[in-house]
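Here's the structure, in structure tokens; my notes come after.
Shown here: the complex without one of its protein chains, the others still in place.
Right after this comes subunit A.
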Amino acid sequence: MDIDDFGPKEPTCRMLEANDKRAYFIVRDWNLETANSLRRVMLAEVPTLAIDTVEVIDNTSVLADEFIAHRLGLTPLIAEDVDKLVDFRDCDCEDSRCDNCSVTLRLKAKCTGNDVMKVYARDLVIESMPPSDKLGQPVITDADGLGSCIVKLRKGQAIDMRCIAKKGIAKEHAKWAPSAAIGFEYDPANKLHHLDLWYEGDDPKKEWPADEVRIDLDGGPEKTDEPFNYDAVPERFFFDVETVGGLSPDAIVNNGIKVLQQKLASVIKELTGVDEANAGLDGAQSPAMDGGFGNDGYGNDGGYTTPGYGGGNAYAGGTTPYGATPYGGAPGW
């Protein structure tokens, strides 16, 4: 039996590196548009937690209030379980800061000694009652357990700030970016000739050192004796996701996939809901939606509602993936 009898090939992952900082993997038998959209979503649309408003109670340090507020905003906070927070724009509370939509941290320090005092991220203390223990704790990865330095104080100087951390996405501000960098590449040997290499000498190969390891993983170098295949498309993608620390690398990928799926689900909902709207329903609870994924021919592998996706994943929360409005339930997402 020919392998093609099994229908189109399904995308599969191969992990090359997996640790607290990095997820380095290949996806085979995929397509460029979906791979690139996943990359874009992981960069800009995976929700995390960051300090958004700072209440300055005291600041006699040499840095201006705004300066410190900016530094605080960029301080990475643990964003595990951030899905348990409501989007502050949708929260009913006054001045958008309650335990449902924010985490409050206090930074309070005064230098009394003769030495310069450094105030670190570890000095941020959670004042509110976040939905989970870890959520909102400063990310600390150095051996000394300090975190990043926020201000230095000299004798007599003090700062006292109440920081309100909120859920957000990097599309609004880079402080919410879950990943420090995402490596993305296909066809490292340039077999598809998508790249036209610049060269100044005689031979571009001399000026562009080949990544032998990746080329091996991608099916070896170009075969010059074969005719060029004009129909070839990229189907193997290298992803290298490095975390800032707020989310584990696998959580960034899983949440990225989830956000993209919810985006697409909202399109389906919007388009199929239009008909429903004509029939007097406003599309919020469209029956076509519930049947959509589960029953009409997609039922076999479960897909979107598969336990591996919905049940096993702590980030899926209690909502049905379908009906859940992505990103905290902003209408129309």
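Some points to look at:
Everything below uses one rule, namely that a residue touches a chain if its C-beta (ideal position, glycine included) is under 8 Å from a C-beta of that chain, and two chains touch if they have at least 3 such contacts; residues count from 1.
Here is the rule we go by: contacts and distances are computed from a predicted model.
Between the listed names "Probable electron transfer flavoprotein subunit beta", "Multifunctional methyltransferase subunit TRM112-like protein", "DNA-directed RNA polymerase II core subunit" or "TBC1 domain family member 15", the UniProt record for the complex's undisplayed chain reads "DNA-directed RNA polymerase II core subunit". For subunit A, the list of residues touching the undisplayed chain reads 10-19, 23, 25, 27, 30-34, 36-38, 40-41, 44-45, 51-60, 65-66, 69-70, 73, 89, 114, 154-157, 169, 171-173, 175, 250, 253-254, 257-258, 260-261, 263-268, 270-272, 274, 292-293, 298, 301-304, 306, 308-309, 312-313, 327, 330-333.
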